[in-house]
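Removed from the display is one protein chain of the complex; every other protein chain stays in position.
Letters A and B mark the chains in the order given here, with residues in each chain numbered from 1 onward.
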Amino acid sequence: MADTIPLSYYLAISVVLFTMGALGVLIRRNPLIVFMSVELMLNSANLAFVAFARSFNALTGQIFVFFVMTVAAAEVAVGLALIVIIFRNKHSIDVDLMNNLKG
Amino acid sequence: MNLTLILFIVLAVVAVAAAIGLLVSRNTVYAALFLVLNYASVAVFYLLLGAPFIALVQVTVYAGAIMVLFLFVIMLLGAEKLPKAKVLPWQRPVAIGLAVLLLAEAVFLLFRRLTTISTPLANPAASVNSTEALRTLGMALFNQYLLPFEVTSILLLVAMVGVIVLTKKEKGEQG
Partner (left out) sequence: MASSGLFSLVPLIILLPVLGLLINLIFGGRMSEKAIGTVASSASGLAFVVSAVLGYSLWAGSGTAVVVPFADWIHIGDLNVAWNFRVDTLSVLMMLVVSGVGSLIHIYAIGYMHEDVRFKNDPGRYRRFFVFLNLFIAMMMILVSGDSYLMLFVGWEGVGLCSFLLIGFWYEMDTLGRPSWANSNAAKKAMIANRIGDFGFLMAAFSMFWWFKDLSFEGVFTQAAQVASITPSAILFITLFLLIGVAGKSAQLPLYVWLPDAMAGPTPVSALIHAATMVTAGVYLVARSAPLYTLVPQAQNTVALVGGITALFAATIAVGQYDIKKVLAYSTISQLGFMVAAVGMGAFVAGMFHLVTHAFFKALLFLSAGSVILGMERGHHHLAHHKSAEEQAGEHDEVFDPGDMRNMGGLRKQMPVTFWVYLIGALALAGIVPLAGFWSKDEILADAYLKFPAVFWMLLVAAFFTAFYMGRQVWMVFFGQPRHDAAAQAEESKPVITVPLMILATLAVLGGVLNLPGLHGLTNWLGHTIAGVEAGPFNFLVAGLSTLLALIAIGLSWLLYGRHPLAVGQKDPLKKLLGPVFTVFERKYWVDEFYWAVFVNRYVDIARFLANVIDGRFWHDFVHDKVIAGSYNWISHTVLDLRVDRQFIDAIGNGLGALTKRISAGLRRMQNGFVRSYALAVLAGVVIILGYLILK
């Protein structure tokens, strides 16, 4: 085969997805959407890891992705539980209403 | 122009489009489904990069477990449409600006400065799909990375316990 895809292409995709995720965290007020954007960011990081693993021909990158996914799963579980509790208290899931730490 | 490149571009477009969809959709369920699409395209990316195990784990864990969880909670809370933002009117423009800036910086970095990573990646050999590769992965996981492995299992345990504790109703509390 002639050309294969350079590493930088994969990394570019990763960056784009990361930026989208960041935007989502900043702009959206629904905490669920925010959470999903966070997952998107983690996912983009995973992509970067795997691309580097392929580039250096090492398995370490893939192992890392493994752990990231596990942690992401745990984090989602806890996070969603928190959202549920907050909804129970405030009867709304608007992030802007949770400003008790205001100084 | 070869097949890999075409596939790459198609996949990239899909992934990005799905991300954009996640960003702009008002309906939370739609957003979740867009995310699922994104995961699927990333899984194919993994395959392209010669990590079949990871690709399948991605689909299983992310799209299968996490997104399902998300959809449960969405249904639980009711995917309401939130009214327009009352505060922080400057947040949206500033955030978009910053994001653009970040993109520009990253692109600049990738394609101007860090030239060493412009070397093309070799296609993965067919042996990556073999059990040999899987075996190596498993060996590494349980030998070198045993500690993180164990810690992660404890983490999962803690998460489980935590979730249950958090959402347990107090005595006398209304549901």
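The working rule: contacts are C-beta pairs under 8 Å (C-beta built on N, C-alpha and C of every residue); 3 or more make two chains touch, one makes a residue touch a chain.
Nothing here was measured: the structure is a model prediction, and the numbers come from that model.
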Of the residues B:F72, B:F108 or B:F142, which one touches the chain left out of the display? B:F108
Can you work out which residue in B:A95, B:L141 or B:L155 touches the chain that's missing from view? B:A95
Residue ranges of chain A at the interface with the undisplayed chain: 22, 25-27, 29, 95-96, 98-103
Could you pull out which residues of chain B are in touch with the chain that's been left out? 87-88, 91, 94-95, 98-99, 101-102, 105-106, 108-109, 113
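Throughout what follows, only the chains that are shown with their structure count from here on.
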With chain centres taken as the means of their Cα atoms, state the distance from chain A to chain B in Å. 6
Contacts from chain B onto chain A in the complex sit at residues 2, 4-5, 8, 12, 15-16, 19-20, 22-23, 28, 31-32, 35, 38-39, 42, 45-46, 48-51, 53-54, 57-58, 61-62, 65-66, 69-70, 73-74, 76-77, 80, 82, 85-88, 91-92, 95-96, 98-99, 102-103, 106-107, 110-111, 114, 117-124, 136-137, 140-141, 145, 148, 152, 155-156, 158-160, 162-163, 166-167
The chain A residues in contact with chain B across the complex are 1-13, 15-17, 19-24, 26-30, 32-33, 35-37, 39-40, 43, 46-47, 50-51, 53-55, 59-60, 62-63, 65-67, 69-78, 80-85, 87, 93-94, 96
